[in-house]
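Supplied in structure tokens, the structure appears directly below.
For this view, one protein chain was removed and the others were kept in their places.
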Amino acid sequence: MSTTAHDVLRFEPDSDGDPAALAYTFGGFAPLVSVRPGTVISTWTMDCFAGRVRSTADLVSEVCDPRFLNPQTGPFFVEGAQPGDTLAVHFRRIVPRGGRGVSTTVPLFGSLTATNLTAMLHDPLPERTWVYEIDQAAGVVRYDALDSVFQVDLPLDPMHGTVGVAPALGEVRSALTPGQWGGNMDTPEMRAGTTCYLGVNVEGALFSLGDGHARQGEGETCGVAVECAMDTELVVDVIKGLPPTAWPRLEDDEFIMTAGSARPLEDAFRIAHTELVGWVRELTRLSAMDAYQLVSQTALTPIANVVDTNYTVVAKMAKSYLRGATAMGGTHERLRAANAAR
Amino acid sequence: MSTTAHDVLRFEPDSDGDPAALAYTFGGFAPLVSVRPGTVISTWTMDCFAGRVRSTADLVSEVCDPRFLNPQTGPFFVEGAQPGDTLAVHFRRIVPRGGRGVSTTVPLFGSLTATNLTAMLHDPLPERTWVYEIDQAAGVVRYDALDSVFQVDLPLDPMHGTVGVAPALGEVRSALTPGQWGGNMDTPEMRAGTTCYLGVNVEGALFSLGDGHARQGEGETCGVAVECAMDTELVVDVIKGLPPTAWPRLEDDEFIMTAGSARPLEDAFRIAHTELVGWVRELTRLSAMDAYQLVSQTALTPIANVVDTNYTVVAKMAKSYLRGATAMGGTHERLRAANAAR
Amino acid sequence: MSTTAHDVLRFEPDSDGDPAALAYTFGGFAPLVSVRPGTVISTWTMDCFAGRVRSTADLVSEVCDPRFLNPQTGPFFVEGAQPGDTLAVHFRRIVPRGGRGVSTTVPLFGSLTATNLTAMLHDPLPERTWVYEIDQAAGVVRYDALDSVFQVDLPLDPMHGTVGVAPALGEVRSALTPGQWGGNMDTPEMRAGTTCYLGVNVEGALFSLGDGHARQGEGETCGVAVECAMDTELVVDVIKGLPPTAWPRLEDDEFIMTAGSARPLEDAFRIAHTELVGWVRELTRLSAMDAYQLVSQTALTPIANVVDTNYTVVAKMAKSYLRGATAMGGTHERLRAANAAR
Partner (left out) sequence: MSTTAHDVLRFEPDSDGDPAALAYTFGGFAPLVSVRPGTVISTWTMDCFAGRVRSTADLVSEVCDPRFLNPQTGPFFVEGAQPGDTLAVHFRRIVPRGGRGVSTTVPLFGSLTATNLTAMLHDPLPERTWVYEIDQAAGVVRYDALDSVFQVDLPLDPMHGTVGVAPALGEVRSALTPGQWGGNMDTPEMRAGTTCYLGVNVEGALFSLGDGHARQGEGETCGVAVECAMDTELVVDVIKGLPPTAWPRLEDDEFIMTAGSARPLEDAFRIAHTELVGWVRELTRLSAMDAYQLVSQTALTPIANVVDTNYTVVAKMAKSYLRGATAMGGTHERLRAANAAR
């Protein structure tokens, strides 16, 4: 199955009943559909629990199968994408599918608990589930405490935790892990209006996405955001002739951004900032030391996650400091304009 | 020497000629002046290089003495401050003293280089110095590249990198290090309008400050911000009867904030977020798991520094999510109002 | 193809000419041969460079293809091995195939250099290659300096850097990475006389091995040991009815050992020690706190590697402190005795 450029592809993930029919890794799955660069994909994603957590009585360890966490919609085969190219994914629209989101604690997962990697002798923290009402008209999600009467509305800010392609060197990586292929970066910057750039490692790129969040804090402290299924519209494109994109890049109307994923957290920071220095050099012809200096005084550095198997840090710089330089051959502006013109 | 409450103390650091006359540690120096709680202190601070770096030809390794880096104004003895109390420092005004700031690279210092702790076999990166014009009327500092023609104006956003008290357990810590006593946290949040809370470890607290930055990026990537001397006005207060403040807290009109300083960077994150969970519990009576959840969906987490001997992460939550709770007995509002009324 | 128990299988990896015919991942390759538990496998492994580095003039970045590093012999399908079982691999004999080993530096790889994860602005360290003569009769390898006249003989101590099975959750991991499936642990403890225990994740376990080292230091500081092809004899067995083996365990006549692989290095330490505490509890019925105490006073903790994508720490305790307890159902003793009786 394929589409023509600028067409809209409606893609329905086949999720009825059998979570085993979906993808849980980057790499390792055959593409479900082939799209031309420029195609608008209209699709939806399941939440990270495959819809199994529905009430405060549903605990992840009881209702979920560890083999079927974080189901991905895809992979999509992008025609013409070759190793060394860069895939661009512009998010036009990310809207919660229903009126509720859920969050949980998960035993031995999160940033303020012992985990299977930060191994300790503690018993797990208590396992709990919170349900959030999502009010799209008001643009809020409602936090409701479990152990006392306390409600507060938080701004709705929908995003995808997981966006990625097939990894390099024949690896197949769990959808719970972020890395050079993108994956489970869990950055709030992956919202509508953002373009994500990923280096292509295999023919067709094999792009997937999932893990919608109605909102999350920076760091995703307990390991779980306000999770919900999402209706999502995106445009894919392929960029050729640029140096390979080693780590994910993001761009919106105001910022260029880089995402580094590693442990310890300072290595994620180092990757994001080294990549940002390099990108600024590409765009300004500044020397390495001059770009290092400019980044040092201007970078914003929102932490994405400190909970996944790799931690993710985003570094961002306002485009206004770049004196008119155009990033990635103007891809973001082009996809953005197509969006606006539609 | 002492002052009456609500009086204004003008304090001139004695810096003429002899850098050895200033303080370079938290703890280890006798107080220079005694102030009553409520006193407005009007003073100034030298830049972190004690004014020795003045042009692009001045390299830190050549013009600075490692014993005399990051001079502090103080210590101030705050009357009535006892171990277990909390010192509040509200910044009313932080204004660059002159028309120029400087930044540099320093051999084996910074986040994208081998250091004496992240020890490697690399030669140091090149040592360079940048000079920024500060235009207070326009509210900008001007970046000027060294190796090509490239200028860009960046927003002026003055702050103090270093604010602290004498440490616990008889320790004396270099003014280059952040920790539970505050110190060299290097967070852009320490700007005018912010109140900083620090646990008191010794009688009189022995508060000092320094390391003014005309602005810096989040992480202070190369290790050096836009450094300048500062004219600063602050109010000190002592809070009694609250649980001891284990780690620095900050508050402005919109946010409560915690600052964790440690290595690796995830431990700084863990400290800041554990402290924020605890503070939210104090203010809302939420259970631990409920507060963990609320922090997870709402925290902003600007990285302060990834270059100092401890790294610093700030976690912040909008006060609007706290349903009207008042932090630290209303100290910020009180000092803020005094400020406005003046 | 299959064998009867206690038979010896001679297996020749098909390496002539085409490195693409070998395995470079754990998981992701179909098994080449099926063996019954108890089979003695006599085989050989290529060195980590697939034999491409032969003289001091051969630099890795020039003669090697990054897709074909660390070729593995296997995978072997072990009959009857089911998810949840434990695979035991006892090494009877590990002997260098030839008279020479090589070591190198590799750009942006090693513990005392910036890397692609500990990303910095430094240029790579110089790329060099050392050739070691291996004298099996004398039991030494000869270090020969490149830049001055300096030779010294070091004890021959052959081992396999890489031993592993297919990972869990459908992942396929590069042979350069260690983790719960074993893989590139690079511990000197993996020598003849040692039994390695690995949790089985897929039917048949899909066991492979490679990366022979004539010797290495603890930590594999520069990232490359004295690399050589190996003639290796091992016995495989399957253990049923024990709790799943979450992380690799090793055992020799004197010690039980656990291997944790993670970043930062303290997490690798925490895993290895938490696993050792758990194993001691299994063998002694000590309480958690009592086992923690006994481990604290008796553990040896040789660092395996601080260079791979995960770092590896081994924790070991003398069996003499276990008051006669028998580990893993006596598997090591049984395989060892079979060895001696042969």
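Labels A, B and C are assigned to the chains in the order they are written; within every chain, residues are numbered from 1.
Keep this in mind: a contact is a pair of C-beta atoms (placed from the backbone, for glycine too) under 8 Å apart; a residue touches a chain by one contact, two chains touch by 3 or more.
Quick caveat, the model's predicted, so the values are computed rather than measured.
Annotation: of A:P264, A:G278 or A:P302, A:P264 touches the absent chain (contact as defined above).
The residue touching the chain not shown here, chosen from B:L9, B:V236 or B:A262, is B:A262. Residue in contact with the omitted chain (choice from C:A21, C:A57, C:A145 or C:A337): C:A145. For chain C, the list of residues touching the undisplayed chain reads 103, 105, 111-112, 125-126, 128, 130, 141, 143, 145-148, 150, 152, 154, 215-226, 263-266, 269-270, 273-274, 277, 284-287, 289-290, 292-303, 306, 311, 313, 315, 321, 323. One chain of the complex is left out; on chain B, the residues touching it are 24-25, 27-28, 66-67, 116-121, 169-174, 246, 260, 262-264, 267, 270-271, 273-275, 277, 288, 292. Although one chain is not displayed, chain A still touches it through residues 112-114, 118-123, 125, 264.
Criterion: only the chains that are shown with their structure count from here on.
At the centre of the protein atoms shown, by the Cα-centroid criterion, sits A. A straight line joining the Cα centres of chain A and chain C is 35 Å long.
If each chain is reduced to the centroid of its CA atoms, chain A and chain B end up 34 Å from each other. Distance from the chain B centre to the chain C centre is 48 Å, each centre being the mean of its Cα atoms.
In chain A, 263-264, 270, 273-274, 277, 292 are the positions where the chain touches two or more neighbouring chains simultaneously.
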